[in-house]
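The complex appears here minus one protein chain, its other protein chains still in place.
Think of it as A and B in the order they're written, each chain with its own count starting at 1.
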Amino acid sequence: MAELRGVSKTYGAVAALDRVDLALAPGQLTALLGPNGAGKTTAVRLMLGTCRPSGGKVWLFGADPSTREARQRVGAMLQLGRVPETLTPREHLRLFRSYYEDPRPMDDLLAVTGISGIADRRFGHLSGGQRQRVLFAAALCGNPHLLFLDEPTVGLDIEARHLFWDAIRQLVSDGRSVLLTTHYLEEADALADRVVVLQRGHIVADGSPADIKQRVAGRQLRCITSVDPDRIRQLPAVQSVRTEGSALVILTSDAEGVARHLLSHDQRLSGLEITGIDLEQAFVELTGKPEGAAARA
Amino acid sequence: MRPLSVRDLRIYGLESRTELLKVMRLPAYALPTIGFPAVFYLLFAVALGGRPQDGAKVATYMLATYGAFGVIGASLFGFGVSLAVERAQGWLLLKRSMPAPTGAWIVGKTAVSLVFSAAIVAVLVVLGVLFGHVRMPLGTWARLSAVLVAGALPFSAFGLALGYLCGPNSAPAVINLIYLPMAFLSGLWVPIEMLPTFMKNLAVCLPAYHFAQLALQVVGAGRGGPAWSHVLTLAGFTLFSVALALGAFRRDEGATFG
Partner (left out) sequence: MKARILEGTLAAAGIALMAVGISAHFRALAAPTSRATWGSEATPAAAAPRPTTFAIVDARVFDGTAVLERATVLVESGVIKAVGPGISVPKEVPVVNGYGKTLLPGLIDAHTHAFQDALERALVFGVTTEVDMFTDARFAADRRAEQKRGLVTSRADLVSAGTLATAPGGHGTEYGIPIPTLTRPDEAQAFVDARVAEGSDFIKIIYDDAASYGLKLPTLTRETMTAVVAAAHQRGKLAVVHVSTGRAAREALAAGADGLAHIVADVPAGDELVALARQRGAFVIPTLTVIASTTGDTSVARALSVDPSLAIYVGSSERRSLDAAFPAPLKGTGGMLRARALVGALKAAGVPILAGTDAPNPGTAHGLSLHEELELLVGAGLSPIEALAAATSIPARTFGLSDRGRIAPGMRADLLMVDGDPTRAIAATRRIAAIWKGGVAVERKPALPEPAGARVNTNGLVSDFETDTATGFGFGWQISTDSMMGGASEAAMRVVQGGAQGSRRSLEVAGSIKPGSMYPWAGPMFFPGQQPMTPANLSRFTTLAFWTKGDGGTYRVLAFASRLGRIPAEQRFVAGPEWREVVMPLSGFGNGMDGSDLQGLLFSASAGQATFRLQIDDVRFR
């Protein structure tokens, strides 16, 4: 559907992408993760055709992404500073729908995104959540086969976020493809069929969430203990220790062994949990950057 | 280039209408753009128009110059500021990711410039007839209006370039810094004949001067050069602006990333 083949993009001296290969398959939700500056936005822009690669080739539905034909089957929801506020959602959508050869019927579009009631209110009078939904509708208005969603749930409360997730899942089950970029790793975990991790212009991981987590071998042990973290780090089979509030989170390939060791040294140990690695942990391990922590702060 | 299809024309039309709606609902933009030239005209041409017996001649002269002033302002601000702002917000990016016909958004903004220019000309014409006692044959009215509205095009091109060169916060200031001095030096406020000679010579290098002279020639008050010299200068100015816009656009493509 969409493909970056050996693509590089430099801005002056900085290489945002360095010989990246990435192909999107139909009927899949691909989450594109990476710290700031990893090249996520660049990759999306290249695939959308809004900028040209410095090297390599970009395909969109087998054609150059800057052509109108290619973009007919694409929809995008981008992070925008502001949207022209004096127009109503209906007016925005009417214009966007006109660009496409086979647009989604207006009433259907409004219903699916839940904005039928506010379709004729000026954009400037809408709440944050309502605005996001309008932008979502804009992405859907052309009945796209491939959707680019860039941080679609930023600023939404939990309930709205989960509603969005349901909508996205519905799209994927309809057979569309989605490329999702997000800071919320649990979002990627919840939605993605495939996770691609970018760091400094390179792909450092590419697979299902389970695969990613498995790349980082071992399990996660969580407890509240008085044992000095540095001493725990020195244990064999311990890959990393981090504090999370009053608890310690230990990444280890031998969770039971470490548990026994801790229990023997600290009778007062509590809150013991052993789980599989979550995506956040895997991410941290893979990129060396506590991305999730930054997002939560 | 693909030939223009009917569907594309519909899209251009819808784009123009949407853009127009967007702008007209901003009284903070629409009113000053039409209001300033009208107020200046009433003040300088009608109320303070020099000797009473000159009345209609001053009002006729300034109809041409303030008409040019208003049209230039509508084009520079309509294009320049809105483009700079929408660029920074990412809005333009979103529209470009959609399968809109090439340059649909340019057509839309140009339509807005033309509509506002026509509105300014219409308001000034009414003021001129009612309060300035301007009387001219119908053909002259038609030609004056046509020349003034057509002037929106070169200055829209320049606005396009400025919109790409400026950031959203600096755009209004930069455009004002170019617009107001250029208007004054081109003899759009005070008739060019009243400026000292070195300013008169400087004015000939400014596109606003040539635009005003074309309008003045229609009412018989031009300084005497052949009309094609003005048209040629404005055409050159348009090409130059387009080149500037293209360059700024390409540079802009690389500016933001992350």
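Here is the rule we use: contacts are C-beta pairs under 8 Å (C-beta built on N, C-alpha and C of every residue); 3 or more make two chains touch, one makes a residue touch a chain.
The structure displayed is predicted, hence computed values, not measured ones.
Note that the undisplayed chain, when the full complex is considered, contacts B. Per the touch definition above, the residue from B:A111, B:M136 or B:I175 contacting the chain not shown is B:M136.
Residues of chain B that touch the chain left out of the display are 52-54, 57, 60-61, 135-137, 140, 191, 193-194, 201, 204-205, 207, 210, 213, 219-221, 223-226, 228-244, 246-247, 250.
In this section, only the chains that are shown with their structure count from here on.
Against chain A, in their complex, chain B makes its touches with residues 10-11, 14-15, 18, 21-23, 25-26, 86, 88-91, 93-94, 96-102, 104, 253-255, 257-258. If you check the complex, the residues on chain A that touch chain B are 11-12, 16, 36-37, 41-42, 45, 48-52, 68-69, 71-72, 74, 76, 78-84, 86-87, 91-92, 94-96, 98-100, 122, 138, 142, 148.
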